[in-house]
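Questions regarding the structure given below will be posed in turn.
Removed from the display is one protein chain of the complex; every other protein chain stays in position.
Labels A and B are assigned to the chains in the order they are written; within every chain, residues are numbered from 1.
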Amino acid sequence: MGDEVRVPIVYDTDIVAARSEGRRMALELGFSRTDATLLATAISEVARNILIHAREGIITISSSLNDEIAEIVVVATDEGPGIQDVEMALRDGYSSSGGLGLGLPGVRRLMDEFRINSEDGKGTEVSMTMWRRQ
Amino acid sequence: MMGEAMARDTSKEAVTPPPAAGMGDAALLKELVAHLRDNRTELREEWARRISDADLLTAMTPDEIFSEATAVYDNYVDALETGSVEALQAYARDLSERIIPRGVETHEVLGIVLLLRDVLARSLFEKYRADPDLLNRILDAYEPAANRIAVTVGVSFVQERERVIRQQQEAIRELSTPVLQVRERLLILPIIGVLDAQRARQLTEQLLQAIRANRAKVVVIDITGVPDIDSAVANHMVQLVKASRLMGASVIITGLSSDIARTLVTLGVDLTSMRTVGDLQGGIEEAERQLGYALPALEDLDDELD
Partner (left out) sequence: MPVPILKQGDFLIATVQSALSDREVLQFQDDLAERVGSFRSRGVILDVTALDMMDSFVSRAFRSMALMAKLKGAETVIVGIQPEVAFALVQLGLTLEGVNTALDLEEGLAFLRSLTRRRTDGR
(Lines give C-alpha, C1' and ligand atoms only; values in the text may rest on other atoms or scores of the structure.)
Protein backbone atom coordinates (compact mmCIF):
# COMPACT_ATOMS: atom_id res chain seq x y z
CA MET A 1 0.00 0.00 0.00
CA GLY A 2 1.32 3.42 -0.85
CA ASP A 3 0.46 6.86 -2.03
CA GLU A 4 2.52 9.64 -3.57
CA VAL A 5 1.77 13.31 -4.05
CA ARG A 6 3.93 15.91 -5.81
CA VAL A 7 3.33 19.53 -4.93
CA PRO A 8 5.18 22.18 -6.97
CA ILE A 9 6.18 25.07 -4.72
CA VAL A 10 5.92 28.34 -6.63
CA TYR A 11 3.51 30.56 -4.64
CA ASP A 12 3.01 30.99 -0.90
CA THR A 13 -0.36 29.21 -1.11
CA ASP A 14 1.52 26.09 -2.30
CA ILE A 15 3.05 25.86 1.19
CA VAL A 16 -0.44 25.50 2.66
CA ALA A 17 -1.34 22.89 0.01
CA ALA A 18 1.82 20.84 0.64
CA ARG A 19 1.39 20.68 4.40
CA SER A 20 -2.34 19.84 4.13
CA GLU A 21 -1.46 16.91 1.84
CA GLY A 22 1.12 15.74 4.37
CA ARG A 23 -1.35 15.92 7.24
CA ARG A 24 -4.05 14.12 5.26
CA MET A 25 -1.68 11.28 4.31
CA ALA A 26 -0.38 10.94 7.87
CA LEU A 27 -3.88 10.69 9.33
CA GLU A 28 -4.93 8.20 6.62
CA LEU A 29 -1.97 6.05 7.56
CA GLY A 30 -3.02 6.05 11.22
CA PHE A 31 -0.49 8.57 12.57
CA SER A 32 -1.49 10.33 15.78
CA ARG A 33 -2.76 13.91 15.59
CA THR A 34 0.46 15.07 17.23
CA ASP A 35 2.61 13.33 14.64
CA ALA A 36 0.45 14.59 11.79
CA THR A 37 0.95 18.11 13.19
CA LEU A 38 4.72 17.66 13.51
CA LEU A 39 4.86 16.42 9.91
CA ALA A 40 2.73 19.30 8.58
CA THR A 41 4.97 21.77 10.41
CA ALA A 42 8.14 20.22 9.01
CA ILE A 43 6.72 20.31 5.46
CA SER A 44 5.73 23.95 5.93
CA GLU A 45 9.27 24.83 6.99
CA VAL A 46 11.06 23.13 4.08
CA ALA A 47 8.49 24.45 1.59
CA ARG A 48 9.09 28.00 2.77
CA ASN A 49 12.86 27.49 2.54
CA ILE A 50 12.35 26.59 -1.13
CA LEU A 51 10.32 29.74 -1.74
CA ILE A 52 12.71 32.05 0.09
CA HIS A 53 16.04 30.64 -1.03
CA ALA A 54 15.35 29.00 -4.41
CA ARG A 55 12.10 30.70 -5.47
CA GLU A 56 10.65 27.43 -6.69
CA GLY A 57 10.95 23.68 -6.26
CA ILE A 58 9.01 20.51 -5.69
CA ILE A 59 7.86 18.64 -2.61
CA THR A 60 7.12 14.96 -2.96
CA ILE A 61 5.27 13.24 -0.13
CA SER A 62 5.00 9.48 -0.23
CA SER A 63 3.44 7.09 2.23
CA SER A 64 4.01 3.36 2.51
CA LEU A 65 2.77 0.53 4.68
CA ASN A 66 4.74 -2.72 4.74
CA ASP A 67 4.56 -5.42 7.39
CA GLU A 68 2.94 -3.06 9.88
CA ILE A 69 5.70 -0.48 9.35
CA ALA A 70 4.07 2.73 8.19
CA GLU A 71 6.18 5.65 7.10
CA ILE A 72 5.94 8.96 5.33
CA VAL A 73 8.86 10.28 3.33
CA VAL A 74 9.05 13.92 2.31
CA VAL A 75 11.56 15.01 -0.32
CA ALA A 76 12.01 18.71 -1.03
CA THR A 77 14.10 19.56 -4.09
CA ASP A 78 15.07 22.82 -5.68
CA GLU A 79 17.63 24.14 -8.15
CA GLY A 80 18.46 27.18 -6.10
CA PRO A 81 21.84 28.46 -4.92
CA GLY A 82 22.36 25.50 -2.55
CA ILE A 83 23.70 25.58 0.98
CA GLN A 84 27.38 26.35 1.29
CA ASP A 85 27.95 24.75 4.65
CA VAL A 86 25.35 22.09 5.45
CA GLU A 87 26.88 21.25 8.81
CA MET A 88 26.71 24.88 9.86
CA ALA A 89 23.10 25.16 8.67
CA LEU A 90 22.17 22.26 10.93
CA ARG A 91 23.62 23.92 14.01
CA ASP A 92 21.15 25.44 16.45
CA GLY A 93 21.10 29.20 16.36
CA TYR A 94 22.43 29.46 12.82
CA SER A 95 20.76 32.01 10.64
CA SER A 96 21.31 32.75 6.99
CA SER A 97 19.05 35.57 5.86
CA GLY A 98 18.21 38.43 8.16
CA GLY A 99 17.10 36.42 11.18
CA LEU A 100 14.80 34.05 9.29
CA GLY A 101 17.38 31.33 8.90
CA LEU A 102 16.69 27.92 7.49
CA GLY A 103 15.31 26.57 10.74
CA LEU A 104 16.75 23.19 9.83
CA PRO A 105 17.78 22.12 13.36
CA GLY A 106 14.17 22.58 14.46
CA VAL A 107 12.82 20.66 11.46
CA ARG A 108 15.22 17.84 12.20
CA ARG A 109 13.77 17.57 15.72
CA LEU A 110 10.26 17.21 14.29
CA MET A 111 11.14 14.20 12.14
CA ASP A 112 12.64 10.75 12.77
CA GLU A 113 15.14 10.89 9.94
CA PHE A 114 16.59 13.90 8.18
CA ARG A 115 19.16 14.22 5.35
CA ILE A 116 20.36 17.08 3.19
CA ASN A 117 22.23 16.95 -0.07
CA SER A 118 23.29 20.29 -1.37
CA GLU A 119 25.68 21.40 -4.03
CA ASP A 120 26.83 24.98 -4.05
CA GLY A 121 25.12 26.71 -6.97
CA LYS A 122 23.18 23.66 -8.11
CA GLY A 123 20.41 23.14 -5.63
CA THR A 124 19.31 21.33 -2.51
CA GLU A 125 17.52 18.12 -1.70
CA VAL A 126 16.09 17.62 1.78
CA SER A 127 14.81 14.13 2.52
CA MET A 128 13.00 13.39 5.78
CA THR A 129 11.04 10.47 7.20
CA MET A 130 8.54 9.91 9.97
CA TRP A 131 7.42 6.48 11.21
CA ARG A 132 4.12 5.63 12.75
CA ARG A 133 4.49 5.07 16.48
CA GLN A 134 2.80 2.14 18.23
CA MET B 1 -14.76 -49.84 24.55
CA MET B 2 -17.16 -46.94 24.08
CA GLY B 3 -14.49 -44.99 22.24
CA GLU B 4 -13.85 -47.84 19.93
CA ALA B 5 -17.52 -48.33 19.16
CA MET B 6 -17.98 -44.64 18.37
CA ALA B 7 -14.90 -44.40 16.23
CA ARG B 8 -15.88 -47.43 14.20
CA ASP B 9 -19.43 -46.24 13.80
CA THR B 10 -18.81 -43.80 10.99
CA SER B 11 -19.67 -44.83 7.47
CA LYS B 12 -16.28 -43.73 6.17
CA GLU B 13 -14.60 -45.95 8.69
CA ALA B 14 -16.68 -48.86 7.48
CA VAL B 15 -15.29 -48.70 3.96
CA THR B 16 -11.67 -48.19 5.03
CA PRO B 17 -9.70 -51.32 4.38
CA PRO B 18 -7.49 -52.65 7.19
CA PRO B 19 -3.91 -51.33 7.20
CA ALA B 20 -2.02 -52.91 4.40
CA ALA B 21 1.11 -52.39 2.33
CA GLY B 22 -0.65 -50.20 -0.27
CA MET B 23 -2.29 -47.82 2.20
CA GLY B 24 -1.92 -44.03 1.61
CA ASP B 25 -0.97 -41.38 4.22
CA ALA B 26 -4.57 -40.35 4.72
CA ALA B 27 -5.63 -43.84 5.59
CA LEU B 28 -2.62 -44.23 7.88
CA LEU B 29 -3.52 -41.04 9.75
CA LYS B 30 -7.09 -42.28 10.10
CA GLU B 31 -5.77 -45.54 11.49
CA LEU B 32 -3.58 -43.83 14.06
CA VAL B 33 -6.26 -41.33 15.05
CA ALA B 34 -8.59 -44.25 15.75
CA HIS B 35 -5.89 -45.80 17.91
CA LEU B 36 -5.37 -42.59 19.87
CA ARG B 37 -9.12 -42.24 20.41
CA ASP B 38 -9.46 -45.86 21.53
CA ASN B 39 -6.74 -45.44 24.11
CA ARG B 40 -7.67 -41.92 25.12
CA THR B 41 -8.11 -42.60 28.83
CA GLU B 42 -4.83 -44.33 29.54
CA LEU B 43 -2.71 -42.18 27.18
CA ARG B 44 -4.08 -39.05 28.73
CA GLU B 45 -3.31 -40.35 32.21
CA GLU B 46 0.17 -41.36 31.15
CA TRP B 47 0.74 -37.89 29.77
CA ALA B 48 -0.53 -36.14 32.94
CA ARG B 49 1.73 -38.43 35.02
CA ARG B 50 4.77 -37.56 32.95
CA ILE B 51 3.97 -33.86 33.22
CA SER B 52 4.10 -34.02 37.01
CA ASP B 53 7.20 -36.29 36.93
CA ALA B 54 8.96 -33.66 34.86
CA ASP B 55 7.94 -30.95 37.38
CA LEU B 56 6.10 -29.02 34.70
CA LEU B 57 3.08 -26.78 35.31
CA THR B 58 3.85 -26.65 39.03
CA ALA B 59 1.71 -23.54 39.33
CA MET B 60 -1.39 -25.64 38.54
CA THR B 61 -3.22 -28.25 40.65
CA PRO B 62 -3.33 -31.90 39.47
CA ASP B 63 -7.06 -31.53 38.73
CA GLU B 64 -6.42 -28.49 36.59
CA ILE B 65 -3.61 -30.23 34.76
CA PHE B 66 -5.84 -33.24 34.09
CA SER B 67 -8.72 -31.19 32.78
CA GLU B 68 -6.48 -29.07 30.51
CA ALA B 69 -4.63 -32.20 29.42
CA THR B 70 -7.94 -33.76 28.36
CA ALA B 71 -8.88 -30.74 26.27
CA VAL B 72 -5.42 -30.49 24.71
CA TYR B 73 -5.43 -34.23 24.00
CA ASP B 74 -8.78 -34.11 22.19
CA ASN B 75 -7.83 -31.00 20.23
CA TYR B 76 -4.53 -32.59 19.40
CA VAL B 77 -6.14 -35.75 18.00
CA ASP B 78 -8.71 -33.66 16.10
CA ALA B 79 -5.88 -31.65 14.55
CA LEU B 80 -4.15 -34.88 13.51
CA GLU B 81 -7.38 -36.08 11.93
CA THR B 82 -8.43 -32.95 10.06
CA GLY B 83 -4.96 -31.62 9.32
CA SER B 84 -6.26 -28.21 10.41
CA VAL B 85 -4.63 -26.56 13.41
CA GLU B 86 -7.11 -23.69 13.66
CA ALA B 87 -9.23 -25.10 16.47
CA LEU B 88 -6.11 -26.14 18.37
CA GLN B 89 -4.59 -22.72 17.81
CA ALA B 90 -7.67 -21.02 19.23
CA TYR B 91 -7.64 -23.35 22.21
CA ALA B 92 -3.90 -22.80 22.74
CA ARG B 93 -4.41 -19.03 22.76
CA ASP B 94 -7.26 -19.33 25.21
CA LEU B 95 -5.27 -21.70 27.42
CA SER B 96 -2.26 -19.38 27.29
CA GLU B 97 -4.40 -16.45 28.31
CA ARG B 98 -5.53 -18.42 31.36
CA ILE B 99 -2.16 -19.81 32.42
CA ILE B 100 0.14 -16.86 31.69
CA PRO B 101 -1.12 -14.89 34.71
CA ARG B 102 -0.42 -18.01 36.81
CA GLY B 103 3.25 -17.76 35.90
CA VAL B 104 3.46 -20.67 33.47
CA GLU B 105 6.66 -20.34 31.44
CA THR B 106 7.36 -20.95 27.76
CA HIS B 107 9.61 -23.96 28.45
CA GLU B 108 6.77 -25.64 30.36
CA VAL B 109 4.32 -25.29 27.51
CA LEU B 110 6.83 -26.55 24.96
CA GLY B 111 7.76 -29.31 27.42
CA ILE B 112 4.23 -30.65 27.83
CA VAL B 113 3.50 -30.60 24.10
CA LEU B 114 6.70 -32.48 23.36
CA LEU B 115 5.85 -34.95 26.14
CA LEU B 116 2.48 -35.62 24.55
CA ARG B 117 4.17 -36.15 21.20
CA ASP B 118 6.49 -38.68 22.83
CA VAL B 119 3.73 -40.47 24.77
CA LEU B 120 1.70 -40.90 21.61
CA ALA B 121 4.71 -41.93 19.51
CA ARG B 122 5.63 -44.53 22.08
CA SER B 123 2.13 -45.93 22.09
CA LEU B 124 2.16 -46.16 18.29
CA PHE B 125 5.50 -47.91 18.54
CA GLU B 126 4.09 -50.46 20.99
CA LYS B 127 1.13 -51.15 18.77
CA TYR B 128 2.95 -51.55 15.44
CA ARG B 129 6.36 -52.85 16.55
CA ALA B 130 5.51 -56.28 15.15
CA ASP B 131 5.34 -54.84 11.64
CA PRO B 132 8.41 -52.56 11.24
CA ASP B 133 7.42 -51.52 7.75
CA LEU B 134 3.93 -50.42 8.78
CA LEU B 135 5.40 -48.79 11.91
CA ASN B 136 7.75 -46.71 9.76
CA ARG B 137 4.93 -45.54 7.57
CA ILE B 138 2.72 -44.77 10.54
CA LEU B 139 5.51 -42.68 12.09
CA ASP B 140 6.16 -40.98 8.74
CA ALA B 141 2.57 -39.86 8.73
CA TYR B 142 2.52 -38.99 12.43
CA GLU B 143 5.75 -37.06 12.92
CA PRO B 144 5.25 -34.10 10.53
CA ALA B 145 1.70 -33.61 11.78
CA ALA B 146 2.80 -33.86 15.42
CA ASN B 147 5.65 -31.42 14.88
CA ARG B 148 3.35 -28.97 13.19
CA ILE B 149 1.02 -29.18 16.16
CA ALA B 150 3.87 -28.67 18.62
CA VAL B 151 5.03 -25.59 16.73
CA THR B 152 1.48 -24.22 16.58
CA VAL B 153 0.97 -24.53 20.33
CA GLY B 154 4.41 -23.11 21.12
CA VAL B 155 3.98 -20.14 18.79
CA SER B 156 0.45 -19.45 20.06
CA PHE B 157 1.76 -19.35 23.60
CA VAL B 158 4.68 -17.08 22.79
CA GLN B 159 2.46 -14.70 20.80
CA GLU B 160 -0.05 -14.54 23.61
CA ARG B 161 2.74 -13.90 26.08
CA GLU B 162 4.12 -11.08 23.96
CA ARG B 163 0.65 -9.58 23.71
CA VAL B 164 0.24 -9.72 27.49
CA ILE B 165 3.66 -8.14 28.01
CA ARG B 166 2.86 -5.33 25.58
CA GLN B 167 -0.43 -4.73 27.35
CA GLN B 168 1.28 -4.64 30.74
CA GLN B 169 3.93 -2.22 29.51
CA GLU B 170 1.19 0.03 28.21
CA ALA B 171 -0.64 -0.18 31.53
CA ILE B 172 2.53 0.57 33.49
CA ARG B 173 3.28 3.56 31.27
CA GLU B 174 -0.23 4.92 31.84
CA LEU B 175 -0.04 4.26 35.54
CA SER B 176 3.33 5.87 35.89
CA THR B 177 2.15 9.18 34.43
CA PRO B 178 -1.17 9.96 36.06
CA VAL B 179 -2.45 13.48 35.63
CA LEU B 180 -4.60 14.30 38.64
CA GLN B 181 -7.01 17.16 39.03
CA VAL B 182 -6.94 18.21 42.70
CA ARG B 183 -9.20 21.19 42.34
CA GLU B 184 -10.64 23.29 39.58
CA ARG B 185 -7.99 24.58 37.17
CA LEU B 186 -5.19 22.79 39.05
CA LEU B 187 -3.47 19.61 37.85
CA ILE B 188 -0.86 17.55 39.65
CA LEU B 189 1.54 15.32 37.77
CA PRO B 190 3.75 13.16 39.96
CA ILE B 191 6.54 11.63 37.91
CA ILE B 192 7.93 8.38 39.23
CA GLY B 193 10.84 6.50 37.71
CA VAL B 194 13.28 7.05 34.90
CA LEU B 195 12.35 9.68 32.34
CA ASP B 196 13.66 8.73 28.91
CA ALA B 197 12.98 10.55 25.64
CA GLN B 198 10.00 8.38 24.69
CA ARG B 199 8.35 8.69 28.07
CA ALA B 200 9.00 12.39 28.28
CA ARG B 201 7.28 12.84 24.95
CA GLN B 202 4.31 10.77 26.01
CA LEU B 203 4.11 12.65 29.28
CA THR B 204 4.16 16.02 27.52
CA GLU B 205 1.42 15.00 25.08
CA GLN B 206 -0.69 13.62 27.91
CA LEU B 207 -0.27 16.73 30.03
CA LEU B 208 -1.10 19.11 27.17
CA GLN B 209 -4.29 17.18 26.41
CA ALA B 210 -5.19 17.22 30.11
CA ILE B 211 -4.63 20.97 30.31
CA ARG B 212 -7.21 21.50 27.59
CA ALA B 213 -9.66 18.86 28.85
CA ASN B 214 -9.59 20.22 32.43
CA ARG B 215 -9.10 23.86 31.45
CA ALA B 216 -6.12 23.87 33.77
CA LYS B 217 -4.33 27.09 34.63
CA VAL B 218 -1.62 25.77 36.90
CA VAL B 219 0.21 22.43 36.83
CA VAL B 220 2.32 21.14 39.72
CA ILE B 221 4.88 18.58 38.57
CA ASP B 222 6.39 16.63 41.44
CA ILE B 223 9.69 14.95 40.57
CA THR B 224 10.50 13.55 44.02
CA GLY B 225 10.25 10.07 42.48
CA VAL B 226 12.68 10.71 39.65
CA PRO B 227 15.97 9.09 40.66
CA ASP B 228 18.34 10.90 38.36
CA ILE B 229 18.26 13.89 36.08
CA ASP B 230 20.74 14.45 33.30
CA SER B 231 20.77 17.30 30.83
CA ALA B 232 18.52 15.40 28.37
CA VAL B 233 15.85 14.86 31.03
CA ALA B 234 16.19 18.45 32.21
CA ASN B 235 15.64 19.66 28.65
CA HIS B 236 12.50 17.53 28.42
CA MET B 237 11.27 19.24 31.57
CA VAL B 238 12.04 22.66 30.13
CA GLN B 239 10.07 21.77 26.97
CA LEU B 240 7.17 20.54 29.08
CA VAL B 241 7.08 23.87 30.90
CA LYS B 242 7.29 25.90 27.68
CA ALA B 243 4.61 23.89 25.88
CA SER B 244 2.27 24.23 28.89
CA ARG B 245 2.82 27.97 28.89
CA LEU B 246 1.87 28.16 25.20
CA MET B 247 -1.50 26.76 26.22
CA GLY B 248 -1.84 29.34 28.96
CA ALA B 249 -0.92 27.13 31.92
CA SER B 250 1.96 27.80 34.27
CA VAL B 251 4.05 25.01 35.75
CA ILE B 252 5.47 24.66 39.25
CA ILE B 253 8.15 22.00 39.78
CA THR B 254 8.39 20.44 43.21
CA GLY B 255 10.64 17.82 44.78
CA LEU B 256 13.82 19.02 43.16
CA SER B 257 16.53 17.84 45.54
CA SER B 258 19.52 20.11 46.16
CA ASP B 259 21.77 17.46 44.60
CA ILE B 260 19.79 17.52 41.40
CA ALA B 261 19.56 21.29 41.47
CA ARG B 262 23.36 21.47 41.75
CA THR B 263 23.74 18.99 38.88
CA LEU B 264 21.45 21.06 36.70
CA VAL B 265 23.38 24.23 37.41
CA THR B 266 26.65 22.44 36.66
CA LEU B 267 25.22 21.12 33.39
CA GLY B 268 24.27 24.65 32.43
CA VAL B 269 20.58 23.87 31.96
CA ASP B 270 18.55 27.04 31.59
CA LEU B 271 16.05 26.87 34.43
CA THR B 272 14.80 30.44 34.18
CA SER B 273 11.48 29.31 32.71
CA MET B 274 10.87 26.98 35.67
CA ARG B 275 9.21 27.94 38.91
CA THR B 276 10.42 25.57 41.62
CA VAL B 277 9.08 25.04 45.12
CA GLY B 278 10.55 22.71 47.72
CA ASP B 279 7.84 20.13 48.29
CA LEU B 280 4.47 19.13 46.87
CA GLN B 281 2.53 20.82 49.68
CA GLY B 282 4.32 24.09 49.09
CA GLY B 283 3.76 23.70 45.37
CA ILE B 284 0.01 23.32 45.81
CA GLU B 285 -0.09 26.39 48.09
CA GLU B 286 1.81 28.40 45.49
CA ALA B 287 -0.55 27.13 42.78
CA GLU B 288 -3.54 28.27 44.81
CA ARG B 289 -2.02 31.70 45.18
CA GLN B 290 -1.53 31.85 41.42
CA LEU B 291 -5.13 30.80 40.80
CA GLY B 292 -6.14 34.12 42.38
CA TYR B 293 -4.98 35.70 39.11
CA ALA B 294 -1.46 36.78 39.91
CA LEU B 295 -0.08 38.59 36.88
CA PRO B 296 3.68 38.70 36.57
CA ALA B 297 3.65 41.11 33.62
CA LEU B 298 1.61 43.69 35.51
CA GLU B 299 4.45 45.68 37.07
CA ASP B 300 5.97 46.40 33.66
CA LEU B 301 2.64 47.44 32.28
CA ASP B 302 1.97 49.83 35.15
CA ASP B 303 5.36 51.43 34.70
CA GLU B 304 4.66 51.99 31.05
CA LEU B 305 1.27 53.53 31.64
CA ASP B 306 2.33 55.87 34.39
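By our rule, contacts are C-beta pairs under 8 Å (C-beta built on N, C-alpha and C of every residue); 3 or more make two chains touch, one makes a residue touch a chain.
All figures in this text were calculated on a predicted structure; none of them were measured in a lab.
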Sort by label and list the shown chains the missing chain touches. A, B
Check the options B:V85, B:I211, B:V269 or B:A287 and report the residue that touches the missing chain. B:I211
Full-complex touch with the removed chain, picking from A:P81, A:P105 or A:G123, is A:P105
Among B:P62, B:P144, B:G193 or B:G248, which residue is in touch with the absent chain? B:G248
Would you write out the residues of chain B that touch the absent chain, in ascending order? 204-205, 208-209, 211-212, 215-217, 239, 242-249, 293, 295, 297-298, 301-302, 304-305
Touch list for chain A against the chain that is not drawn: 12-13, 15-16, 19-20, 23, 33-34, 36-38, 40-41, 44-45, 48, 92, 100, 103, 105-107, 109-110
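We take it that only the chains that are shown with their structure count from here on.
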What is the distance in Å between the mean C-alpha positions of chain A and chain B? 37
